[in-house]
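Heads up, one of the protein chains got dropped from this complex, but the rest are sitting where they should.
Per-chain numbering from 1; labels A and B assigned in written order.
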Amino acid sequence: MPGAAHPRDNQGNPSMLIHIAKRILVALPTLLIVSVLVFSLQKLLPGDPVLALAGEERDPATLAALREKYHLNDPFLMQYLRWLGGVLTGDFGVSLRTGQPVLELIGQKLPVTIQLAFMSMFFALLIGIPTGILAAVKKGTVLDWLANVIALSGLSIPNFWLGIMLILLVSVQLGWLPASGYESPFVDPLRSFQTMLMPSFVLGTGLAATLMRHTRSAMLGVLSADYIRTARAKGLGSREVIMTHAFRNALLPVITLTALLFGELLAGAVLTEQIFTIPGFGKLIVDAVFNRDYAVVQGVVLCTAMGFLLMNLVADVLYVLLNPRMRTAL
Amino acid sequence: MTAAETSLALPARSQARVWSKFRRNRSALVGACIVGFFGLLALLAPLLPIADPLATSWSAIRKPPAPEYLMGSDEIGRDILSRMIWGAQASLLAGVISVVIAMLTGVPIGLIAGYFGGWTDTVISRFTDALLAMPFLIMAIALAAFLGPSLSNAMIAIGLSAMPVFIRLTRGQVLSVKTEDYVEGARAVGLGHLDIMRRYILPNVVPPIIVQATLTVATAIIAEASLSFLGLGQQAPAPSWGSMLNVAKNFLGQAPWMAIWPGAAIFLVVIGFNLLGDGLRDALDPREH
């Protein structure tokens, strides 16, 4: 068994550190390009940001003063460099709409979305892994077929529709769970859990489907491998074979996938947060796009991209750490 | 165009094998049937004996399903059944066209990156990484807002947001094909880059792209619905499933049927494309089980 054959002795392996450093170096220009892209994209947005924020009165003198204040009359490149310089020194600018520093907004919203991501992942793992294992072990049976149908449904159902249907049924008709009203878990854990239950279920369904399919195929691959056949031939009980040998080895791609899915969760929360009025990253950014709140759009997209790249790196490192063959290959 | 390239890609014998594998895959056939059914509905919308999807009736506002209005009527008394059928046109078209846009832009860029390698590849790859690091839906929302709310702009926005996936996939395929003997051979006899790409590389990268395209249509349909749901897709009075949902969410309590039908239709079509994509993947997979 490959897992047992190699002791975990080389975690401090310099080649590992070099590998990570290399990955970070590659990620830096990517982030720089993201910053250029997001800055240009939102400069292209129609509608004068100052006018969008001017409200009904639209007093020209005030508009001019605001444009001056936010340097909106400067050449594009100047604006970009000023913003980038600020970002590098930890100043992401202020929201045009509320006057709050963007970094403070990010600090307020990120924990909410992370909580949502964790709870969704919890649902996804809870549903996805056992059904994946079951489907692989019972391959070709009705159970396998059923698990596949459920997974496919999870992948195909539009999240926002599932969300409004749940609100309709659970909140409006039955009155079981609140339709919105986020509360921090540090203030009221029960309420926090209640308000996050539906949104994390909605987000979790799609992830569960992906996890189930990967668990199933990884398990199938492992189950057909020689050492499992040997173990079975040696007369080990099938439950033991599945749980101790097969699953442990099938786990590797699943863990990597989980890390990758986390990165995607940050983005996937966009509509779900909108539906359930959760004051997280997704709602922040959609509202900012519609309000033309430039600094917020820029800061949040950059932050999301960073999170995404970070989770990719984590997945990559995990893959190497957990896979002895890869470790020696370094 | 995809069909022609597939036949280019595979010799007749393996084509027959793919077809028979596909045919034996029951869920793929179910997928094809679902997609075919909705496709037919969309095509035949003008010919079917249904009400005018734009005809309003002040006396029949938000009527529940009944013989007169099989799926009920909407907020200004239009027949939902008829709007569902016409909406199929918008939703399917949006799904397919945005993927065509993504392929037409993504595949050539990926080909260039993979084939030429070196700096070209590095620059393109970093750009692709950057694009992939930005959330798909956020990109689509921002692009749609930039272009202005309309169905065609939503297609462009979704297509461009889905492009990087095709760049990366094509590039990877090209890299694995590029060193094959027959490519080297073609180069040795002095064929031009364009000819080599067209005749020897493209056909071999097509199968996985077709699979990806089918699955991306599913994603694109959901994306179009999402944009329309936010008011950035199909605009009134023309129907699309997403824009019907956008209106329906205001009447959830009073007229739930307005939200149930379009959502269920999106769900079904997307399942269809996912089944079809999975089936194609299995059929085109050279690794035989």
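Throughout what follows, a contact is a pair of C-beta atoms (placed from the backbone, for glycine too) under 8 Å apart; a residue touches a chain by one contact, two chains touch by 3 or more.
By our rule, contacts and distances are computed from a predicted model.
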{"item": "Which of \"ABC transporter substrate-binding protein\", \"Membrane protein\", \"Aldehyde dehydrogenase family protein\" or \"Tryptophan synthase alpha chain\" matches, in UniProt, the chain that is not displayed", "value": "\"ABC transporter substrate-binding protein\""}
{"item": "Hidden-chain contact residue, picked from the options A:19, A:216, A:245 or A:292", "value": "A:292"}
{"item": "Listed residues A:167, A:207 or A:265, member touching the removed chain", "value": "A:167"}
{"item": "Hidden partner chain, touching residue among A:75, A:90 or A:175", "value": "A:175"}
{"item": "Missing-partner contacts on chain B, residue numbers", "value": "56, 58, 61, 75-76, 145, 148-150, 231-232, 235-237, 246-247, 249-254"}
{"item": "Where the missing chain touches chain A, by residue", "value": "46-49, 51-62, 65-66, 68-69, 95, 97-100, 105, 108-109, 118, 167-168, 171-172, 175, 178-182, 184-189, 192, 275-277, 279, 283-284, 287, 290-292"}
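Throughout what follows, only the chains that are shown with their structure count from here on.
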{"item": "Approximate Å spacing (C-alpha centroids) for the pair chain A, chain B", "value": "23"}
{"item": "Contact footprint of chain B on chain A as seen in their complex", "value": "26, 29-31, 33-34, 37-38, 41-42, 44-46, 148, 152-153, 155-158, 160-161, 164-165, 167-168, 172, 266-268, 270-271, 274, 285-286, 289-290, 297, 301, 304-305, 308-309"}
{"item": "Interfacial residue positions of chain B with respect to chain A in the complex", "value": "27, 126-127, 129-139, 141-143, 145-146, 148, 218, 222, 225-226, 229-230, 245, 249, 252-253, 256, 259-260, 263, 266-267, 270-271, 274-275"}
